[in-house]
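Shown here: the complex without one of its protein chains, the others still in place.
Presenting chain A:
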Amino acid sequence: MDSSVHLDNVVMQFGDFTAVQQMDLKIESGEFFSFLGPSGCGKTTILNMVSGFLEPTKGAVRIGGQDMRGVPANKRPTSMIFQNLALFPLMTVAENIEFGLEVRGVSKAERRKTSDRLLELVALEGSGTKKVSELSGGQKQRIAIARALAVEPQVLLLDEPLSALDLKLRQHMRTELKEIQRKTGITFIYITHDQGEALTMSDRVAVMSAGKLQQVADPISLYKQPDTAFVASFVGENNGITGKVVSYANGEAVIDAGVLGQLVGKAHKPLNTGDTATLFIRPESLHLDSQRDCQIMTQLDEVNFEGSYLTLNSRTLDQRALSVQLGANQYQSDMVSGKELALSYSAVDAIVIAGEVGDV
């Protein structure tokens, strides 16, 4: 069955405010697709348009090729998991799961069968008669998933459903969600501001900022080849050094970064000499030696020990912050505030993108 979701040139405006700028995006059938962005970037608005709680100002939402314009929320083949789960507190667990089937007029015996099967899927067999208030956070989470799956949706919409859980549970639920997606083959559209969630679970991620699509790519490409300065700084940790383009040739760019001299990096898009551009280097690509393509002198501010790795927060001569990530075994006792650090990186690990860090 085709359960693709096509945002066909949709625009969403509230009065003068444009929540979602013109967007044309096709989410494939059976894909685990995430929208990643800071709060207020319009990602929840997209979910509301797909589910039918909002009608786009322009354009159309197509699910399985069918135009959803004028189809009310209760007639769409979508199912949503809310940020606060929104389980019905006055119903039992089984009644919650069966609600969507009750609406569709499914017989009681049939409903019971489905809820038993789903309770098994989410590993909560025999909890059907419990009250919602008797469940723990993680259990509620799974009931919300079961309730959403009971109506056999073509598309499952998830609105930051893991944000209320503690770290361990969150990581566990990530694997479970991915597992459920694999088993059911339903298209998952996942909304989050947590890049860890987006990168670990998704087939593809759309990064959004201020109602605009920044980049749509698989997690590895998003991390390795960001298209915009926003994506480079939002996805993962990154050091950005802004300067003027000196030269661009064969996918390699040189920028002039003032007192830091000329720095070299890869560039996926052509750059014009003299334009403002930013060179991004991941903390793990900076090394404590001077044997690589480019060197940067810094002074150490502080050392953060984070278990398996160390983060060195340092400053360049012109007070730009640079963070360096090292394996915990590279710790040296003379790493104290004020120490001079000579850093270097390989040009293939750095990326030059037009614009500045704050650009959206």
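Everything that follows uses one rule, which is that contacts are C-beta pairs under 8 Å (C-beta built on N, C-alpha and C of every residue); 3 or more make two chains touch, one makes a residue touch a chain; residues count from 1.
Keep this in mind: contacts and distances are computed from a predicted model.
Of the candidates "Sarcosine oxidase subunit alpha family protein", "Ubiquinone biosynthesis protein UbiV", "Coenzyme F420-reducing hydrogenase, delta subunit" or "ABC transporter permease", the chain left out of this view carries the UniProt protein name "ABC transporter permease".
When the whole complex is considered, the residue among A:Leu90, A:Ala109 or A:Ile220 that touches the unshown chain is A:Leu90. Contact with the chain that does not appear here is found for just one residue of A:Ser51, A:Gln141, A:Thr187 or A:Ser314, A:Ser51. Counting the whole complex, the residues of chain A in touch with the unshown chain are 51, 53, 72-75, 78-80, 82-84, 86-88, 90, 99-100, 103-104, 147-148, 151.
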